[in-house]
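The complex appears here without one of its protein chains, the remainder shown in place.
Entry: chain A
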């Protein structure tokens, strides 16, 4: 069972709909026991990092997530959910879950902010989580909506790189932790393939 973590500010149904189509059983939940008994966690998210962390803390889910992931439970962070996996975010200057060392910075204002639309992801062949790329052509387009981007301290965990004024990490994978900056559940066929790959990778 995949637990899609509901912390109040998300469009959760689209992730659930996508998993339904893939035939992967999932539940939208903010209940600690359900999260603890799930096989895989998905931390989705749109909105602001400070609001997101505030809501996770209010529900006491920050500690639950950290403890489960540290025990080895797989987690996929999507968009804001990816950013919250890092140590801290510039958005509201907030401490995040610190499951991946690194920070989250704002795009330079010489770009339009937010970045909204389809951008391509080029794969970093050095990353060993290569089964995440199965069936996805290099430089495929995914749907992005964000103003901030992740800078993992260990650049080797980057699996996908995207360019928007600068090159940044759009997919990272480190053992049981995967983060994607785009919305795979809104990225057509390649997005569904990626979700499928993540589920396979975690199994």
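Criterion: a residue touches a chain if its C-beta (ideal position, glycine included) is under 8 Å from a C-beta of that chain, and two chains touch if they have at least 3 such contacts; residues count from 1.
The rule is simple: contacts and distances are computed from a predicted model.
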Practice prompt. For the chain that's not shown, choose its UniProt protein name out of "Imidazole glycerol phosphate synthase subunit HisF", "Carbon-monoxide dehydrogenase medium subunit", "Multicomponent Na+:H+ antiporter subunit C" or "Transketolase".
Written response: "Imidazole glycerol phosphate synthase subunit HisF"
Worksheet, complete the sentence: Omitted-chain footprint on chain A covers residues 9, 11, 13-14, 17-18, 20, 46-48, 51, 80, 109, 112-120, 141, 143-147, 163-164, 183, 185-189, 191-192
